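Shown here is a partial selection of chains from the complex, left in place.
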Amino acid sequence: MNVAAAPMGASPHPGSFAAGFAWSFSRDLKLSVRHPGETMLVIAFFVLVASLFPLGVGAEPQLLQRIGPGVIWVCALLAAFLSLPGMFASDYADGSLEQMTLSPLPMPGWASGKIAAHWVATGLPLTVLSPLLGLQYGLTADTLLALACALAIGTPVLSLLGAACTALALGARGGGMLLALLALPLFVPVLVFGAGAAEAQASGLSAAPHLSILGAGLILAVMGLPPAVCAAVRIAMD
Amino acid sequence: MNWFFFASPSTFYRLAGRMAPWFFALAAVLGAAGLYVGLVVAPTDAQQGEVYRIIFIHVPASWMSMFIYFVMACYGAVSLTFNTRLAAMMARALAPTGAMFTFVALWTGSFWGRPTWGTYWVWDARITSELVLLFLYFGFIALANAFEDPRRGDRAAALLALIGLVNLPIIYFSVLWWNTLHQGSSVKLTGSTMHIAMLWGMLLMAFSFWMYSIGASLTRVRAIILDRERRTHWVRGLAT
Amino acid sequence: MSAARLSARGLACSRGLARLFRDVSFEVGAGEWLALRGANGSGKTTLLRCVAGLTRVDAGEVFWDGESTRADSGAFRANLLYAGHLPGIKDDLSAEENLQGSLALRGVAVSTKAIEGALAEVGLAKRRRLPARRLSAGQRRRIGLARLALDPAAFWALDEPLTALDDEGQRLFGRLLERHLAAGGLALMATHHDLAPAPARVMRIGE
């Protein structure tokens, strides 16, 4: 048998941030397309829970209109939370995370790519679906728009915060509880400003102040969290 | 008569192909008659006016939604116990039609609820359980297709269908067990409290839906058989 | 490639209260492989992970081409192919996709044809589109063999590479290793079995 020849020792070109990002982004998206369970779970959860609420609370139009933005935000937050354990756990369990850590591609690159892919597979569908669910609660067009904008800015923050928390909880005993204790409280400010934006709009005020606070949060998170994720992954490997 | 002869997919494929058009034709004829009786012959309702005519779709669709589920679960049980391929394929073929009738029942029901109850939706026991029925159909379809090995999908879905069977008596008897908004049965085996033309209209429509369901599931089972048996000689023979 | 060379000096590691090894020093030069032997639980896996940089050592240092891998591990990682007990294979992706993915992760660009060729060599030609979860234990390991065939990394750190392989697979691995060494590569491997190209040295730990 003739073994395929490999160009021995041709040291691979030193990886760039972009290469790492592209690698994990495309891989994770391919995985979510191949195995859409995770994404679907998040979407199904979001839709079902947002639709269940009226059942639990009773379907008075005024009440629904009043609690609509809050409920949708809480549902989005829970759905995002639900998708967190999957972010690193399976890569950790099957050894892929080891391989990534040892790869010449820079860690912040592939870590960011993973987070971006996570957002595309979960946060984005939530954002896109939110206006439809808002209709159920009889929200007005303005409010729907504010809601969608707030989610578009807020869900990436959730993905980033969530990634840092999951990475920290990796390999720790009682990972689940740790995750809930770490992530949910950190999610609260996002919820407050996100729901605030839609509610301000609903009550005739401008959503802009809330949205700009969210935006500032997003910038902060994009800059600060990926390095934290990397450090946490390294600790988990040991 | 040798039933196993018809239980062979290749034989059944041809048989189904020949029978399906007849059922569709019958459905069309009965449906036309039913609509004529329902829309023209039947008198206007004293309390509800013309809107009550939704009944000619709503009730037959509700009946079919339950009946098809029952038949589907029976096929599931047969496929689980005797490990027959065809029964499992029939169960799969019935599910979409059943889901459609369930949806129609829900839709016409809530459409009717607006003028009569003043709301599209209440969490009345019958309505809730009918909604659960719709999701059982969806779950059945999703589960059957969720395995790489179709035989495993067959078995899992059949099991789900059997579990869901408890829901049927709940739908049917809920109006007796709990007094809720939805009205109780007026068509019983022992007699009916309805105007005779209304009754006929409903029965004709129900038979029409029934024939349609048989035709549709036979057509669908043909597609399933082709897909499952695509590597066999007889299917390849069809292509040439 | 300059003559690659891996050396370690004074490595020590403990787990819980147990000291697994200490003062482990070794050198592997181009074209050589070093066998790591020891009873179950003696610390072979741990040592390999320490060398790769996954686990922190309590003391000691690893050098690649004379430079410590602790400070700047870029050059080292570009030349390191590590395969541990966990295969790093995604069950939902096919053999082809898994292989492509793990090569891309190492920054190696390979044509689809080369990938197909390598999979054919390891006997996965007919199963290359099947999701990896459907593959047998040995077939999964063979994805790893195909990776060895295609990756130009100079240093292999392998943990029990023969697990689950049948006789023919073991011979195939032997040929791959031979070729790797002939091309100036080096390897550090933990094995319980003897391997065809004999190791340059055997290091026993835990005794």
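Order of writing sets the labels: A, B and C. Residues in every chain begin at 1.
What we mean here is this: a contact is a pair of C-beta atoms (placed from the backbone, for glycine too) under 8 Å apart; a residue touches a chain by one contact, two chains touch by 3 or more.
Not measured: the values here are computed from a predicted model.
A.B. asks: Each distinct chain appears once here, so what's the real count of each in the file?
C.D. replies: Written as a formula in the shown labels, the complex is A x2, B x1, C x2.
Rule of thumb we're sticking to: only the chains that are shown with their structure count from here on.
A.B. asks: Work out the mean Cα position per chain and let me know which chain is farthest from subunit A.
C.D. replies: B
A.B. asks: Can you tell me which chain is nearest the middle of the complex, judged by mean CA position?
C.D. replies: Of the chains present, the most centrally placed is A.
A.B. asks: What are the two chains with the top count of C-beta contact pairs?
C.D. replies: A-C
A.B. asks: Could you state the distance in Å from the CA-based centre of subunit A to that of subunit C?
C.D. replies: 34
A.B. asks: Let me have the rounded angstrom distance from the C-alpha centre of subunit B over to the C-alpha centre of subunit C, please.
C.D. replies: 59
A.B. asks: Two or more other chains touching the same residue: where does that happen in subunit B?
C.D. replies: none
A.B. asks: Among the residues of subunit C, pick out those that touch two or more other chains and give their numbers.
C.D. replies: Where subunit C is concerned, no single residue meets two or more other chains.
A.B. asks: Given the complex with subunit C, which residues does subunit A contribute to the contact?
C.D. replies: Contact set of subunit A toward subunit C: 1-4, 6-15, 19, 23, 27, 30-31, 34-35, 93-96, 98-105, 110, 237-238.
A.B. asks: Residue numbers of subunit C touching subunit A in their complex, please.
C.D. replies: 1, 4, 52-56, 74-75, 77-80, 82, 84-93, 97, 101-102, 104-108, 114, 117-118, 121, 149-154, 172, 175-176, 179-180, 183-185
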